[in-house]
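Mind having a look at this structure? Questions to follow.
What you see is the complex with one protein chain gone and the rest in place.
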Amino acid sequence: MIILFYLFSAILLAFALGTVISTNLIHSALLMMGSFFAVAGLYLLLQADYLAMVQILVYVGAIAILLVFGVMLTRKGSIEESNLPNRYKTIGLVTALGLFGLLARSITYTRFPSPPLESPPQNIIAIAQAFLLQYIVAFEALGILLLIAILGAILIGKEPK
Amino acid sequence: MIGLSHYLLVAAALFCIGVYSVITKKNAIAVLMGIEFMLNAININLVAFNHFMAPSQVIGQVFAIFIIGVAAAEVSLGLAIILSLYRQRHLVAIDEMDILKW
Partner (left out) sequence: MNISAVSLELASLSLGLLTIILGLIFPSFRSKNTGGYLAIMGLISMLIGSLYLPASNTQTFINTFYVQDSLALFFKQLFIVVAIFVNAMSLRYLKPYTKNRGDYFALTFFALTGMMIMASAAEFITLYIGLELMTFTFVLLTTYKKQDLKSGEAGLKYLLLSAISSGVLLYGLSLIYGLTGKLDFSAISTVFSIGSVSPLLVWAIIMVLSGLGFKIALVPFHMWTPDVYEGAPTPITAFLAVGSKAAGFVAFIRVFFHVFAPFTSIFMPLLITLTVLTLLIGNLIALAQTHLKRFLAYSSIAHVGYILLGVIAYSKLGLSAILFYLMLYLFANIGAFAGVTALVINTGHDRISDLAGLWKCSPFLSVIFLISLLSLAGIPPTAGFIGKFYLFTEAIHQGYLWLAALALGLSLVAVYYYLMVIRTLLSGTSEETQPFIIPFSLRLVMIVSAAMTIGIGIWPGPFTDLALNIAQSFY
């Protein structure tokens, strides 16, 4: 458990850093895919097996692939230098490090109560019940939202005649 | 023993990597990648809280699935707009989008 946690976290953070540092956008996209796999690994450790599957299906299978397509369709100039930072590099670094420092301080400072010893419910059944009973409005609205995304991609992406 | 705060620290680090990427990247697609990192960090947070703090219900996992769905829609819309801007004006860099001053 402990070894797996450190392994997945190390892969996740290393790949995420690689995504940000690499100047080749294709490399960034592929590294990002790897980091999404590591996130799925963390979900497995947290006994969220259904979510791990969704993560791989949607994030790796759809979102990352879509981003790779986007990169390839908008090539301009050399691909080696397609992912350059802008002039706010120092500001960004200071903001990110400062934010992490403050968040980490707050997280380590907070005493969380020890986990209650309840047996977790059957994962998929509980999720399905939450979707279709408690969160039905949000679920339907998400359906409409995805419809709008499809409609929008067609409306925007269509070549003007 | 791996506890809740370990997961939260990893998520916080990932969130800050996303923030850095969002602030410093020129390419609009790289900004979208940064946003995805931020959303993944939030999902790790939610699932970890769900596992350690309130395992009797799956609210955190359900929220995470909702966020994944919204993220997918976000990327598809974002890429559609980026592609149409590329076709119109042949640009993908955000700082070249200057018809509207910021």
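For reference, chains read A and B in written order, and residue numbers begin at 1 within each chain.
Following the convention adopted for this analysis, a residue touches a chain if its C-beta (ideal position, glycine included) is under 8 Å from a C-beta of that chain, and two chains touch if they have at least 3 such contacts.
Predicted model, so just to flag it, every value in this text is computed and none were measured.
The hidden chain, counted over the whole complex, makes contact with A, B. For subunit A, the list of residues touching the undisplayed chain reads 102-103, 105-107, 109-110, 112, 133-138, 141-142, 144-145, 148-149, 151-152, 155-156, 160. Seen from subunit B, the chain kept out of the figure touches residues 8, 15, 18, 22, 28, 31-32, 35, 38-39, 41-42, 45-46, 49-50, 53-54, 57, 59-60, 62-63, 66-67, 70, 73-74, 77-78, 81-82, 84-85, 88-89, 94, 97, 99-102.
Keep this in mind: only the chains that are shown with their structure count from here on.
Distance between chain centres (mean CA atoms), subunit A to subunit B: 6 Å. Within the complex, the subunit B residues that touch subunit A are 1-10, 12-21, 23-27, 29-30, 32-34, 36-37, 40, 43-44, 47-48, 50-59, 61-62, 64-66, 68-77, 79-84, 86-87, 90-92, 94-95. Across the interface of their complex, subunit B is touched by residues 1-2, 5, 9, 12-13, 16-17, 19-20, 25, 28-29, 32, 35-36, 39, 42-43, 45-48, 50-51, 54-55, 58-59, 62-63, 66-67, 69-71, 73-74, 76, 82-86, 88-89, 91-93, 95-97, 99-100, 103-104, 107-108, 110, 112-113, 115-116, 118-121, 123, 126-127, 130-131, 135, 138, 142, 145-146, 148-150, 152-153, 156-157, 159 of subunit A.
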